[in-house]
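Below, a portion of the complex is reproduced, with chain positions unchanged.
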Amino acid sequence: MLATVTAILEWLGVVVFAITGALVASRKEMDIFGFILLGVVTGIGGGTLRDLLLGLTPVFWIREPAYLIVCVAAAAAVFFLAHLAHSRHRILLWLDAAGLALFAVVGAEIALRAGTSPVVAIAMGVITATFGGIVRDILGAEIPVVLAREIYVTAALIGALVFVGLIRLGMLRDEALIVAFFLAFGIRGAALLWSWSLPRYRPRAGED
Amino acid sequence: MLATVTAILEWLGVVVFAITGALVASRKEMDIFGFILLGVVTGIGGGTLRDLLLGLTPVFWIREPAYLIVCVAAAAAVFFLAHLAHSRHRILLWLDAAGLALFAVVGAEIALRAGTSPVVAIAMGVITATFGGIVRDILGAEIPVVLAREIYVTAALIGALVFVGLIRLGMLRDEALIVAFFLAFGIRGAALLWSWSLPRYRPRAGED
């Protein structure tokens, strides 16, 4: 069992993103197979893009179908249990935050292990962290969370950047994964709690 | 000529999806090259994603450019002939149903032949059956048919599932393809005719 912490974080990321996909399906009042499609696509989307870009094909869930089964189970569970939630929208945002932070560090780690340069590993972390949510929001015809006012992309970037930096400073991989994950999740969580945001571009009056 | 029935079904799927792409272009009043772009992308989209995920690159239409030429011809024909149709929207829905059923079984068959597990083959059928239409509707800024009230994803799932099941029960591949295709097409067709739908998620009052 190589790469155990990476594998655990990837599994968690797939599950929480699958649940967010199913929650978007619930907002669109889809049937159970709509939940499953959105759950699967959101859960495996980021890792699939990562594997395609790195040339690691067939992609991870073809090599290990258990990922698919877990996404299906998670999405089906949401179909029957979502009504118990007080606020599906709040759960969606927090699970999305966890998935964002998990995939940012896992994406960067797998890219480094595949031999990419640090810059590419950081980009891979950000791209794979944001891709599942982007596809979910497009398929569900929701406003993409990537356009959110609060800090979002930045949290993924910091997670991937700090992970790569800690590895280069000589920290053990497992420790670097955990530290960078909590940092990214903490930043996005704080942004959700206290509406943290960075300065935004402001057009002048009359500009188009 | 190996895999003849698969090849015929794939050709049919490419053509009917290309026509649906061109019909969306007609709803957006695009010019002929807009028709061709939407026709090509919709026709080859599902099979392209399938080949990328399985690592079968260069993808099928690079190996066999005749697919492109057929998409171009079909889209151009729609540009000149669409005005003859009584209801373009109805034709679009029925051709999309045929393409959905065709790609569900072809996608599963090609995945099995590439050596994937049955679960992956079923997922590949569903993903490739729905992907062309998803891209078409996004590019055409239409409401994605995958969000339709009537049974849609479910028909593709049943087609892929039954095909894989029949193969494992020992049925000949060509027969399994035909049976599973007609089942999937019949389910989606019945859903269109009689507004069949599965129970949908219903939020409680006040839920968000």
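Read from first to last, the chains carry the letters A and B; within each, the first residue is number 1.
FYI, a residue touches a chain if its C-beta (ideal position, glycine included) is under 8 Å from a C-beta of that chain, and two chains touch if they have at least 3 such contacts.
Bear in mind the structure is a predicted one, so any value in this text is a computation, not a measurement.
S.K.: Whole-complex copy count for this homo-oligomer, where the file places 2 chains?
M.R.: 3
Keep this in mind: only the chains that are shown with their structure count from here on.
S.K.: Take the average of all CA coordinates in chain A, do the same for chain B, and state the distance between these two points in whole angstrom.
M.R.: Measuring from centre to centre gives 28 Å for this pair.
S.K.: Going by the contact rule at the top, pick out the chain A residues touching chain B in the complex.
M.R.: Counting only chain A, the residues touching chain B are 25-37, 40-41, 48, 52, 57-59, 61-62, 65, 68-69, 79, 82-83, 85, 87-89, 138-141.
S.K.: Which of the residues in chain B come into contact with chain A in the complex?
M.R.: 52-55, 57, 114, 116-117, 119-120, 123, 126-127, 130, 134, 138, 143-144, 146-147, 151, 153-154, 157, 197-204, 207-208
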